[in-house]
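Take a look at this one; I'll ask things after.
All protein chains but one are shown at their positions in the complex.
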Amino acid sequence: MKRKLRMGMVGGGKDAFIGAAHRMAARLDGQIELVCGAFSSDAAKSKASGAELFLADDRVYGSYQEMFDKERALPADARMDFVSIVTPNHMHYPVAMAALDAGFPVVCDKPMTLSLEEAKSLADKAKSTGLLFCLTHNYTGYPMVKQAREMVANEQIGKIRRVVVEYPQGWMATLVEESGQKQAAWRTDPSRAGASFTMGDIGSHCANLAEYITGLEIESVCADLTSFVPGRVLDDDGSVLLRMSAGAKGVLWASGIAVGEENALNIRVYGEKGSLEWHQQEPNTLLVHWLDQPIQVLRTSTDFVGASAAANTRLPAGHVEGFIEAFANIYRNFAQTLSQRLDGDRSATGDFPDADDGVRGMAFIEAVVKSSKLNSEWTALK
Amino acid sequence: MKRKLRMGMVGGGKDAFIGAAHRMAARLDGQIELVCGAFSSDAAKSKASGAELFLADDRVYGSYQEMFDKERALPADARMDFVSIVTPNHMHYPVAMAALDAGFPVVCDKPMTLSLEEAKSLADKAKSTGLLFCLTHNYTGYPMVKQAREMVANEQIGKIRRVVVEYPQGWMATLVEESGQKQAAWRTDPSRAGASFTMGDIGSHCANLAEYITGLEIESVCADLTSFVPGRVLDDDGSVLLRMSAGAKGVLWASGIAVGEENALNIRVYGEKGSLEWHQQEPNTLLVHWLDQPIQVLRTSTDFVGASAAANTRLPAGHVEGFIEAFANIYRNFAQTLSQRLDGDRSATGDFPDADDGVRGMAFIEAVVKSSKLNSEWTALK
Amino acid sequence: MKRKLRMGMVGGGKDAFIGAAHRMAARLDGQIELVCGAFSSDAAKSKASGAELFLADDRVYGSYQEMFDKERALPADARMDFVSIVTPNHMHYPVAMAALDAGFPVVCDKPMTLSLEEAKSLADKAKSTGLLFCLTHNYTGYPMVKQAREMVANEQIGKIRRVVVEYPQGWMATLVEESGQKQAAWRTDPSRAGASFTMGDIGSHCANLAEYITGLEIESVCADLTSFVPGRVLDDDGSVLLRMSAGAKGVLWASGIAVGEENALNIRVYGEKGSLEWHQQEPNTLLVHWLDQPIQVLRTSTDFVGASAAANTRLPAGHVEGFIEAFANIYRNFAQTLSQRLDGDRSATGDFPDADDGVRGMAFIEAVVKSSKLNSEWTALK
Partner (left out) sequence: MKRKLRMGMVGGGKDAFIGAAHRMAARLDGQIELVCGAFSSDAAKSKASGAELFLADDRVYGSYQEMFDKERALPADARMDFVSIVTPNHMHYPVAMAALDAGFPVVCDKPMTLSLEEAKSLADKAKSTGLLFCLTHNYTGYPMVKQAREMVANEQIGKIRRVVVEYPQGWMATLVEESGQKQAAWRTDPSRAGASFTMGDIGSHCANLAEYITGLEIESVCADLTSFVPGRVLDDDGSVLLRMSAGAKGVLWASGIAVGEENALNIRVYGEKGSLEWHQQEPNTLLVHWLDQPIQVLRTSTDFVGASAAANTRLPAGHVEGFIEAFANIYRNFAQTLSQRLDGDRSATGDFPDADDGVRGMAFIEAVVKSSKLNSEWTALK
């Protein structure tokens, strides 16, 4: 890269976890600089957040529309190069559409939209504008997830037969949304979160991870969603049987009521010749079982992992790289691609999730919700 | 106990893993003595097996019928007190029926029979004869499984919401039944194994374990069975959604094609106030998550486990008690109860699985097979 | 084996953990039968213990001398074949000497004696009588310990450079010996336990394990023993630097005051080409690191372990074999050797620790105690 890229942000004011995570991820490698933001729909809050981030006051905006307008009016060597959208789910669509319309490449948190229809519309927009669009399915940024994908692609573990992927959390085990927990409040509100809490917030990560590693597609689902906590509108627990392309089968489950679980995203992939096991909470390790040799423990940054893992690692082995580093890999890979585009390579692409992943994610969520309503009838993803 | 109990055995000749396991389990506490056996339907093989076990030649029989007849004819202070049945599945029913008819209490390997109908008939026989019947769902013999059950019963973790139980194995990932692997041969033959390999052999352990720990019943299932290995008749992989009594939900899966997995029976139980996690391959530990305090690691033989775990442990903490010890707990609890019966307490009962568990197991297997045939329609256990 | 071997026992009355452990170990494989015992120096207690074990009353003796006399007088096809000595440490020497004098092969708990001098005398006696002598350094009975030894012997991990072995326990963190804990009482009494608690009871296991796996000898020690708990006479904690043959170095420590530790015997062995790691509390796993390939996890009963591990395993992979099974391997290997001897092969030997290991253990204990008294001066084992 010849210069740092300039980032704007929509959402991510003071108390928002995910905005701070995006900023740390963008910052880590020193290739991206936050230059402006519309951190809240409340202009005063936005200003206060911007000040905390040492932004010039005239680059902190009261609304995303204002930001896109004013940034577009700045000279090319000052205006933001792309926008990062870290609002609650329901705002992803309008903000991203506006950004693309204004000519800004987009990094957008997931799930991409509230509905499959919106997602398709947004993907079409990205395609028609030719602008880069990155969806932060951040768990695919982990080096050992990339190692797993590479091993499957290289046919090291053979044809995939079974996938088991799960994402249990415990923080929604009681009615926290009623006690002022903002993160919980919007996630359990259909108008802001969409048709499902568990599938939108965490199940979609499972689906994305399963498809990313295996290179297969989830074709149909048989699902049972439940709302366990009295007074909650959306589901807080869900189990899904999977039928994937090439005859693979699977189980996917996600839960917010799994008391004591933190972010226990785990995946196991069983092939004809070997199997892979990865745990997000201990992400530098990939366990490999083989038909014909002992269990292996592959570790980040050792000589025994492939090129894609190596390219997404920063430290020598034994120095844990965690959530922020994985998230930063998404930003880094996006930034490198954007930099190539800015340098004139209009077809440059990179290793980060895009609008198509977003469409698949929304198709998954809609199919799961539909199947559950049909008493677990097998339902195809559209 | 006033004297050692005398055990006869049907099945379990030279190369049978499960027969040897039963004998070690029966032997461990010095309260049971193997006195006779019909180890094979081939009389010469039976004799050879008996000789290896240092049995008197006249107590080694060529058939179970012969054994029951001749043992019955022996004086009361010499004849066997009970029979242990460790044949392939299809023989459980006729041998157990004959044993009960001959007046012998029974320890029987699982699954109890080939069909639910047989199971009910056998349970009726056990009831009508009043003879003790023990089904070796041996995994319930582990102290930390009993601890989990006790904690649920004491309402320590609150109302149960979700159960996740799985039993992956990898030994059937190729067509081993064609290469002389006897264990695989009968388990994949419907006439000897029943309607399902995965559910009969390992899935039924999952179901039993889930019910044992939670005290709930699996009410209906939504299942997807698959036969992955070309040339195999029975399923070798299966996933099941569960609906249990009191509104609990769950996921159960079992597989023979999970390359590299050994006997990874694992269970997690999520309640309103806490959750429990247990792994058969590291059985002396029970992980407990709480809503309002840090994760706890409960360990066998410490001061921090309850009476039922303590009663099923033999060693100080830190000295691993494994599969044989857990299996021996089934035998020990059965033997103590039988001893009480022999001493005249005709209503003595104990902590071991019985014919009712066997019926439930067969109902589970049949419902799963039916649901899978109906493209995963929810199917009630009968 | 042509018949079961007949075992007598000295010590191991009702409340003694180690006596019960020996009996379960002896019993597990159905090749050894307990026929007599002098379970306590109190004749009434001995009788009561014998009755609980279903022994004939005339084979339960009031003293070991009586037992040796009367058993010797029995016909050859009735008398005990060997004696197992499970008394507190101070009685090992006189009982074992008497047993050998009476012509009985011996299985003896460790440490072998109270002093190095006694140990040498006992080893000489074993040699001069030509009788089998087995010292139950039971941790060497674990299959994965044998696997480690085999890998070192086969030069798979190269020349050994460093050994780290430790045995922390927490049960002596307070003055339990004053509160009626019998196990603690004799272990902290120099007249019954010897010159060191930590080194006699648990450190000697470390030393034995390190030598067994590496095939090297501990040549000199630099030690620091401490008695932390006020009012305790013997040490309850000790750290030792090791210099071993062939230039290897090491660290060994053992402690009774490591609060919360159970029996956390762990060993790591670092060679020029690879390294090995084993934990007694998860004994079915051996972790192997290599210079030039990924970490491997070797597991009991898989195809990927060698002959010595395989010969000391009873179950398919994934079914934990624990403390009793490992202990039983010592008994089984002893019994097979004794059986060969009884069949006329007078030079038969087997894979179990013997009197020479006992002498080395006592030399280790004495050198550690001496070094500690000399303010950690390097002290050679004699």
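A, B and C label the chains in the order they appear, each numbered from 1.
As a convention for this text, contacts are C-beta pairs under 8 Å (C-beta built on N, C-alpha and C of every residue); 3 or more make two chains touch, one makes a residue touch a chain.
Because the structure is a prediction, the values reported are computed rather than measured.
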{"item": "Residue among C:55, C:222, C:298 or C:317 that touches the chain left out of view", "value": "C:222"}
{"item": "Given C:94, C:190, C:260 or C:306, the one touching the chain that is not displayed", "value": "C:260"}
{"item": "Candidate in contact with the missing chain, chosen from C:42, C:101, C:272 or C:303", "value": "C:272"}
{"item": "In subunit C, positions touching the absent partner", "value": "157, 161-162, 164, 166, 168, 170, 173-174, 222, 224, 226, 228, 237, 239, 241, 243, 249-251, 253, 255, 257-261, 268, 270-275, 288-291, 295, 375-376, 378"}
{"item": "Positions on subunit B where the hidden chain makes contact", "value": "288, 293-299, 302, 304"}
{"item": "Sites on subunit A contacted by the missing partner chain, in the whole complex", "value": "3-4, 17, 20-21, 23-24, 27-30, 34, 53-54, 169, 171, 261-264, 280-284, 299, 301-302, 314-325"}
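Criterion: only the chains that are shown with their structure count from here on.
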{"item": "Chain of greatest Cα-centre distance to subunit B", "value": "A"}
{"item": "Between subunit C and subunit B, distance of the C-alpha-averaged centres to the nearest whole Å", "value": "34"}
{"item": "Residues of subunit B whose C-beta touches two or more other chains", "value": "261"}
